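Below: the structure, in structure tokens.
One protein chain is absent from this view; the other protein chains keep their places.
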Amino acid sequence: MTKLCSLSEAINQFVQDGDTVYAAGFTHLIPFAAGHEIIRQGRKNLVLARATPDLIYDQMVAAGCAKKVIFSYIGNPGVGSLRIIREELEAGRLEWEEYSHYGMISRLQAGASGLPFFPMKPTAAGDLERSNPQYRRVIDPYSGQEVVTVPALNPEVAIVHVQRADAAGNAHIWGIIGEQKEAAFAAKHVILTAEEIVDEEIIRSDPNRTLIPEFIVDAVCHVPYCAHPSYTQGYYDRDNAFYLDWDKVTESREAVQAWLDEWVFGVKDRAAYWEKLGAETHDRLKVAPLMSTPVNYGAY
Amino acid sequence: MTKLCSLSEAINQFVQDGDTVYAAGFTHLIPFAAGHEIIRQGRKNLVLARATPDLIYDQMVAAGCAKKVIFSYIGNPGVGSLRIIREELEAGRLEWEEYSHYGMISRLQAGASGLPFFPMKPTAAGDLERSNPQYRRVIDPYSGQEVVTVPALNPEVAIVHVQRADAAGNAHIWGIIGEQKEAAFAAKHVILTAEEIVDEEIIRSDPNRTLIPEFIVDAVCHVPYCAHPSYTQGYYDRDNAFYLDWDKVTESREAVQAWLDEWVFGVKDRAAYWEKLGAETHDRLKVAPLMSTPVNYGAY
Amino acid sequence: MTFTAAELMTVNAARLLRDGDTVFVGVGLPNLACNLARRTHAPGLVMIYEAGVIGARPARLPLSIGDPTLVSGANAVCSMYDIFSLYLQRGNVDVGFLGGAQIDRFGNINATVIGDYGRPKTRLPGSGGSMEIAAWANRCYIITPHQKRRFPEKVDFRTSAGFLGGRAERAASGVRGGGPQAVVTNLGILEPDETGELVLTALHPGISVDQARENTGWALRSHGTIRITEPPTAEELRILHEELDPQGIHLK
Partner (left out) sequence: MTFTAAELMTVNAARLLRDGDTVFVGVGLPNLACNLARRTHAPGLVMIYEAGVIGARPARLPLSIGDPTLVSGANAVCSMYDIFSLYLQRGNVDVGFLGGAQIDRFGNINATVIGDYGRPKTRLPGSGGSMEIAAWANRCYIITPHQKRRFPEKVDFRTSAGFLGGRAERAASGVRGGGPQAVVTNLGILEPDETGELVLTALHPGISVDQARENTGWALRSHGTIRITEPPTAEELRILHEELDPQGIHLK
């Protein structure tokens, strides 16, 4: 059954004010186009959960979409601070809930597994555990030693970008797979964005590559270049210049607003955004092919 | 660094009397050749752990290698009973420890993760939990409800059969992946058997396909047809006739001993075993190719 | 016209499936029933195998739970840990099929042992995945021959939860699944009543209430009228014998 629809329709239907949203991807496949569409549709009071908020949440916070962030690392990867989120936190205008990477991912793993919590070995550091009452402890019933726990995270909606999917939502992902699968299974609704919509026979030719199966997916959106300025392995490169530029843009709120006006509100959709980036950027982010060696499943 | 050696050397070095052994594979990639080599080398008092003991453990128990089995399903898949294990259990000559599939796999997942236990939701069935004191309970510190726990399983050695590996032990696996990865990470030593030893560039052309990385592997053995009478996806079919035959062979201990004499003690290694199976069997288990559609990683 | 026990059980089990159901499939009759449903009234059925295969499209009759034909052309393959946690425990499975050596009055199943657990008289294969399927699938169906020794008042060992001592006890246990919804036998169909007790709700054509009672180990009851099942249609039988099991491995 096809679930193909526009990203605008998917956001309109599955992201509501006040929702907890998990836009997945660890540096890779970050669904920027979906973040921009959420900004365009003016969603408010969202709880933005993500191990690494990256620029996508900095932009959504700047646009006033969020009341809270849940995270484990709020940096601009390879550059420095996420200035907007940092300022809002320092000013007391944004709520937050904080974990280590492993704590954050364990929350998703618990949510995806239908478990109420996940255990982790203690790290002895102590201060984050003391600062966040969601960190708790249970006694290992075998050794009598304590383990640390985090509660399941079950966002209202996960947004997951993939390389290729069929119209029903079976998705192939390769390269860094971060927490894509866990976020999708943990969430109540899943919006899939894909570089390519392919015939199901392509998916079925390599079932071990399918990290997300159709029946947990609510919407399938064909959104080429969805991940810019992050990247899609094999499709285009990371736009490192953009990450450096954002650091400069965010030195002033006026510049941020001007950027949002031009690049989010000023474009209709991701196709228009990509077009507007221009030929020089397109060329700069191109990548030569490097294909995997096929495997034989056998015609049983 | 190459870890290539013969299966005989690997078993000699890494499997000792009394060890807990996990020969991995859920119906697929079962390392029968390794089981036969263990029988030939006369190991005793092994603890044989496996979700589904399958014929491999029935044969090892028949040969007197085991003092205990740890399992979640002792059937001959698609046929019926594992007669040898069943008789030994009923006669009180074999110790056992029993879980559900999820309990067994959770033990491996805990062992692989370096955690002392893993939690599961209660199933209300009760009797197995009451019969096996390794099942315990902890209170979920969020809801106050109980969850069921199982302790980590960390076998001395895991034996994992794969389609292709490089000489250092980086392994590609596809088709049913069962608990291969978890068993390898849980074990102290890992013996890898592979249908093909390939150049590392083949492995590196598709890193997402690598379920087992070299640095947890101790020995790499080139053992084509290692999995017969189970199968290797894309390489040969499951020998269903053999599974039916074993049911007949095990009607008498004399027949079992004769079978072991002929097919285990009577052959030097897997190559001789496969040769002895003959052309008709080789033909019957052949499979036509069905290749995966390659993916593009990009030459970054 | 008469039908074999296998035909009756398979066809009636297939009819319990709904289009769009996600089914945790076993081999044997449940596999035939699912494939029959998919080729008749439930083309959108998603078949999941405990070996970790999702959306299988077997080109031949799978002879074991891990038959390679399940993988080639499937939608997805995942690890055993994932199939039990992300799919089953998470609540993504609509239907589970179960079997066992004993099924009792409240639909509890024994697949573990006859006699004492520590000193087994007859050692059975054990739970496999059934403990979790019985607890967490939204609906469970049991396919089994109707024999007195298979239907005791109380199972020797409770491998998988039916309604325990009754619906209230299962509800109090907090397990998410709805428990057994029907037991399909070669004589008819048992379904749980409001207390969770399995009662006779349907008979196959030509089978009497007495036959069902004589082959049940507790005082089998019924409430109101007992339905007579529709006989297998020619098309259902054609699909079963020509397409799904041409060698007669499960259907004899």
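Every chain is named by a letter (A, B and C) in the order it is written, and numbering of its residues begins at 1.
By definition in this document, a contact is a pair of C-beta atoms (placed from the backbone, for glycine too) under 8 Å apart; a residue touches a chain by one contact, two chains touch by 3 or more.
Everything numeric in this text was worked out from a predicted model, so none of it was measured.
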item: Chains shown that the absent chain touches, full complex; value: A, B
item: Option from A:43, A:86, A:209 or A:270 whose C-beta touches the chain left out; value: A:86
item: Touching the absent chain when the full complex is considered, from A:20, A:72 or A:134; value: A:72
item: Selected residue (touches chain absent from view) among A:2, A:45, A:123 or A:252; value: A:123
item: Among A:26, A:215 or A:246, residue touching the chain not depicted; value: A:26
item: Absent-chain contact - pick from B:203, B:220, B:249 or B:287; value: B:203
item: Contacts of subunit A with the absent chain, listed as residue ranges; value: 26-28, 51-52, 71-75, 77-78, 81, 86, 89-90, 92, 98-102, 105-106, 108-109, 120-128, 131, 145, 174-179, 181-182, 230-231, 233, 237-238, 240, 243, 287, 290
item: Contact set of subunit B toward the excluded chain (per top definition); value: 1, 112-115, 170, 181, 185, 200, 203-204, 207-208, 210-211, 213-216, 297-300
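Just so it is clear, only the chains that are shown with their structure count from here on.
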item: Most remote chain, CA-based centroid, reference being subunit A; value: C
item: Identity of the most central chain, Cα criterion; value: B
item: Subunit A and subunit C, separation of their C-alpha mean positions in angstrom; value: 40
item: Whole-Å separation of chain centres (CA-atom averages), subunit A against subunit B; value: 37
item: Per-residue overlap in subunit A, given as positions that touch at least 2 other chains; value: 114-115, 205, 208, 297-300
item: Residues of subunit C touching at least two other chains; value: 53, 67-68, 71-73, 77, 85, 89, 136
